[in-house]
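One chain of protein is taken out of this complex; the other chains stay put.
Chain lettering (A, B, C and D) follows the sequence in which the chains are written, and residue indices restart at 1 in each chain.
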Amino acid sequence: MNISVSNHLPGAPARQPSREVLNVQGLSAGYGPVRVIHDLDLVVQSGERIGIVGLNGHGKSTLFYAIAGLTGWQRGSIKLNGREVGRTRSQGPGRYTHEIVRAGLALIPQGDEIFHGLTVEEHLDSGAYTATAWRDRAARKLRILEIFPPLRKLMDVPVGRLSGGERRMVSIGRGLMTDASLFLVDEPSLGLAPKIGKSVINALMAVKLGDAAMIIAEQNVALLEGRVDRVIGMHVGKLKGEASAALALNVYRKA
Amino acid sequence: MVELMLRRLSPSSGVEQGGTATLFSCSGISLDLGGREILREINLHVQAGEVLGIIGPNGAGKTSLFEILSGRMPPKSGTVWFKGENVTSLPLHSRSRLGIGRTFQTPVVPDELTVGETFKAARQAYRPFLTKFDAEYGADLVGLKISEDTPAMQLDTFNRRKLLLACLLMRRPSLLLLDEPAAGLINSEVDEIDKLLRMLAKEMDVAILIVEHRIELLGMIADRILVMDAGEVISEGLMDDVMADPKVHAAYFEDFSEEADA
Amino acid sequence: MSLDSGTKWRNPLFVWGGKRDVEELPTIPFRSHQEVWEGTRQSKTKLNPVGRLRYYHKWPGHGRTMWNRLRYWPTRRRVLRLRGEYNPKTLRAEKTIVDKRPIWWVLGLLALAIAPLFTPGDLQNTLLTAGATFGIYSAISLCWMLIMGTAGVFSLATYAVVGTAAFVTALLAVKFALPWWLLPPIGALVGLVFGGIIALPATRLDGFYYALLTLGLNELCRVYFITSKEFGSANGGLYGATTYVPEDWSQLGQLLLAYYACFGLMLLALLLYRFVNGRRLGRILRMAPEKREAFAEATGVNFRQARVWVFLISSAALGFIGGFYTSNFGGVAFSIFNFDTVLLGLAMLVIGGVGRAEGAVVGTLIVVFFDQVLNTWGPARFMIIGLIMLLVVLYLRNGLFGIKAQFRAWRDKKKSERRSTRAEKGGEMLPEEATETDDKSIIYQRRYDKMTRNHLKTLVSPEVIEEHRQSLNGQHSEALERLLIYFRTRPQVEKYAIMAVERFEGYRIVALSGHRGVAPRVVEDRIYSTPDEACHGVFMRRVQDLLES
Amino acid sequence: MDIWFIVSNTIVLACIYGTLAIGISITWSSLGLLNLSYGFIFAFAGYGAWLFAQNVSAWGPAVLAAGILAGALGGVIICAIGFIPIHDKPNFTIRGLIATLAINLIGTQFLLWWFGPRSKNLPDIFGNWSLSLPGAVFTADKVGNVVTSIVILAVVLRWMQSSRRGLEIRAMMMNPHAASIVGIGVRRTSFYVMGITGGLAGLAAVLLSQTYYISPFGGLMPMIKGVSIALCGGLGSVRGAVIAAIVLGLNEALTGMSIGGRYVLITQFVVIIAILLVRPRGIAGLLDKAREA
Partner (left out) sequence: AQPIILGIPYCQTAAAGVADHQDFLNGTTLAMEEINAAGGILGRPLKLFTTDMNVLSPESSKQALAACVDAKVDAISFAFTLVPLPAMDATVKYKCPYINGNAQRAGTSAVKAHPDKYNHIFQFCPSEVNYGWSYASWLEDEEQRGVWKPKNRKVHIIQEQIGYCQTISRAAQEAIKRRGKFEVARITDIQYPVQDWAPVIREMKEVDAAAIMVDHWVAAEYAAFCKQFVASPVRDSLVYLQYGPSQPEFLELAGSAANGFVWGTTMGIYGDERGLAYRQKYKKRFPGIAGLAYTGIAYDQTYYLKKAWEAVGDPRKFSEVCDWIRANPQRGVCGHVDMGNPYQEARHFPDNGGDELQAQKLEAGVAQLYVQIQGGEHKITYPGPVSETKLIAAPWWS
């Protein structure tokens, strides 16, 4: 299947042969009686950086949560690195999330999902969940500190005391501690002063993806503008207007 | 005459604003939480029938300010005046008895009661107990048309907000503190809120303090706007003046054009 | 379907020599929508028998008959809450009992009242003795329920209050030979004082910490009474108080008297529960459950004060029960302060369900039955009690009496989950939803809309897209024309528009918000160089939305 | 000399109490579960060690290990029955409390029925010598107790502080949702935790087998003590638990010295009540709730 490559960044490094990192088919998800995601399909290739935009409450976070298995219930298939991680029976939220995470997902959630009692350093450590990452966590932390210099002074401060912006940095830093193959970043600039927000986005753009892929959900389209490979709109639980009708058409014809 | 009396009652707070006595004011409010300075020297005042809008980016301290103004949190320093009395140390329920109504950012309802029971409980919250007619008056005012037997938990966001408002309005408060009353509402519902607030302010002389992210709503109903950022008031005045303030622009309206400049 | 195998469309306007007109274009055969209509009219969604089952009895008839005249004396409350409504199908006036609990209560209490008449002869002693114990303990549980459920205070000092009152009254009774009827009121006083002491920290501490504090108090009481020379008589307790059971009655007479006296005590406790929980205090406290007091506070409720009131009232009642306990057993033993006693008491509350009177009574009934009646079973009965507790706690959210609500919640959840998985792409209205919608025409609108879209989807083809790319305006082939008409009639929300940027040098696609004052949203980052390209871009997006819908 | 007696007694008692409370505190801090079946685990481990000593070997360290293993097994069982099914359900804290209570009730009755009412004795773990110091004589089990519990506590604390598992355990209670996002499986970690705290209970059971002989109800007192200390120290704070253990040990030593042993329970609860009145969330408990911003 050929996806639109027409509008990716000029001067982006030549792609390695791309591989499907994520393949979502017919995903529906919701919380109890509410259905938030409706029959959604999404394919993400390695090396891609995708933006998802949409109004408040239209299900961007829910899509991410569904991929991580954190919604109340969900149906449909989710393949992460070719491995089926979508569970179609209703499940307790979060019951299998750690397995999905270990299969190569890094979720940087929208709310501050932090451990308020841990210090910044421990917090970053907690992101290194694989054995290799744990072993060279020192080096990785240094890398994070290069991205977020303000954290340098705060390494021993409990995260619960930090300001929203600092928490956000910690939270993103935690997500970047391992080598995941899919980064889901939910509203990185939310609750941040515009300037920090921008630097966070810059940091995300600077992450070398290699074989991995990244999806960024953001309300502020201007921040993503021209810096991601494609932008997908999200409207009442459906993806909208991916700029290649041909793809959709193909999918439709095949079905 | 009344103003004179008021002034005598409250020497330090009876500031006059535009010829009418201040109904509610605060001065020098500061707050520290978890070792951080959340609010710094906030002053504000409203008079009867006035709508004061408060805007500011997330985390500016708007909700924290409301917590102090309504008595759910004590300030580190500063005083709150209502009708010429110092109410700084009164808890929320006492202030509520004086006529200060407050709503919350998240639409809270009593989970275990039905709508009818909620009204009954609110009527009997303190003496004098109100009659059924007062409750109906409150419900009519906000346009709550829900069967009495519905569990309050099953209400949707709008009706939840209405339920609290009805419970407050049946005591005929003279000041309302509204924390994001339109959050999570669709446009037609926002219009309804808009109408209600206008009526309260202009016809019933209720003073309203309102925090809201929907600028268009504020623009329609607020007499004055206060802009907060990082625990401080950075601008105050009419909507248009405030909008023109570059400081406000920098703090709150980060939009495309600026992005383009950057 | 390929380009050459398709049909050709001849542009009728070509002769007018439009700038970009072409004479012939490949297109696809246009299928009549009549065909589609025929094919779609039958709903293909499998219809399951759904909808709310009216399994409750409907009383026919109208008018203010018997039920509405019956009131609880001396209040003006109706005995049963009835709701009158018209049956939408038969248009008959019907009455539904909104709250059937009074009926169950009356039946249950009647059963308890006449139970002694039906005790089998060879279990009479056992059952009546256990019945009396049940009466006392259910009264205690009810008062405890007021503290735990209504006031929301996790107090474990309940038995400490009962025990203290019982010991003090027993001491007084032994010393001053007080008559038995004085003991409960004295106990109530003791309870009030005790309650006053422990009410103070209740406003400061929360949750487990208060539980620990009260557990500590309980332990203190136990140690104090055991070690105190006054109370610590060699009887394993303090005995010798006068009881209300006359010595010279027959065994059966004594047992029956004790049974009915304890039953009466339970009724008193129930009345108190009703009075506190069902009236103002209970309402305002239920309005302010722990950690969610905001609503109540905002309406001016002083919930702390209310909590202390409930605490005091129930402590006094517990003291009263303590006094009664003494006059029932002729004294009291230290075991009332034992950890086990507290635990079994807790089990009584939890099994029935915290926060409801019937929970307290039935929970007590179950525990007392196993603990006392089945005492020939030995250790097995405690394992059964433990197992019941465990199962209740593992599977039930709020005890046995929460089953109904939990089942309903579970059913609704399952229903809506299934409903949402059954939903076809395109969102025809679902059967359940359909039965609940007032405006039935919406169902047909949606069905029609879906049919239209299904039809239109078959019209999208590379040929049609190509045609649109070539000629945006003017006369189009049948297929394209149908598509465009459909797109034009879409509502305003999320409708696409083209925005010119930077002095008309670039064009981008935005989506209208559909609301005045809300800025359009940019939907993609692509910038088109000509309006035509942008126009086609919009078309492509719409086509894609259509295909995705 | 009196001072020395008090100090030494305090140390002994603090070690005992610390060993008792630490498991409860850790369980709370990572699972959010107030484990009231601790008493059952305690007795269960004791019987495990006893069976081992009877049937396999009575060599001290082996018995100790058997007790720890049995305790860990008990913890895992509790976890499987009382934690896993309800940990993500509404009202979990209170339901978990009652569930563990119920398990405790069933378990102790089962032990009573199976092993009979007579207390059991473990072989001397640390031999049978005693150490005479000015002011006090220490029997082998006391010295062994103190040394072992200090070592184990230090190891556990160190492990909690600096290993990945320890980090997971600490992180899990603070935010189970976030924990799953960083790859911490709540269920798996809870098994670890319950295994470890069960093992600690087993350790305590074996160490204290000279005082709290192994009997079906023998775990009740240690549990009440442990819960009191854990709560008093501030639920979830290991440091607080240690402080509380020292405070209560000191209190007990002082009470025993000055006004007599019979007042120990009274003064103990008076001290606890006083502490709670002054610090409503325990010694090291967080005074304000975590902010939700």
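Keep this in mind: a contact is a pair of C-beta atoms (placed from the backbone, for glycine too) under 8 Å apart; a residue touches a chain by one contact, two chains touch by 3 or more.
Just so you know, these numbers come straight off a predicted model, no measurement behind them.
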| item | value |
| --- | --- |
| Among shown chains, those touching the left-out chain | C, D |
| Contacting the left-out chain in the complete assembly, out of C:Asn338, C:Gln406 or C:Asn454 | C:Asn338 |
| Selected from D:Ile22, D:Cys79, D:Ile169 or D:Leu265 as touching the chain missing from the view | D:Leu265 |
| Contact residue for the chain not shown (choose from C:Thr90, C:Thr227 or C:Thr458) | C:Thr227 |
| Residues in chain D touching the chain absent from view | 5, 9, 12-13, 16, 109, 112-113, 116-121, 130, 132, 136-137, 139, 210-213, 215, 217, 220-221, 252-253, 256-257, 260-265 |
| Touching residues on chain C - with respect to the absent chain | 122-126, 128-130, 133, 223, 226-227, 229, 232-237, 239-240, 247, 250-251, 254, 329-335, 338, 340-341, 371-373, 375-379, 381-382 |
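Convention: only the chains that are shown with their structure count from here on.
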| item | value |
| --- | --- |
| CA centroid of chain A to CA centroid of chain B, Å | 37 |
| Rounded Å distance, chain B centre to chain C centre (Cα mean) | 31 |
| Inter-chain centre distance, chain A versus chain D - centres from mean C-alpha coordinates, in Å | 42 |
| Where chain A touches two or more other chains, by residue | 160, 164, 222, 225 |
| Partner chain B, residues of chain C touching it in the complex | 83, 98, 280, 283-284, 286-289, 292, 294-303, 355, 515, 517-518 |
| Chain D partner contacts - residues on chain A that touch it in the complex | 68, 70, 92-95, 97-99, 101-102, 107, 109, 112-118, 122, 125-130, 134, 160, 164, 174 |
| Complex interface listing, chain C residues touching chain D | 201, 204-209, 212-213, 215-217, 219-220, 223-224, 227, 339, 343, 346-347, 350, 354, 378-379, 382-383, 385-387, 389-390, 393-394, 397-398 |
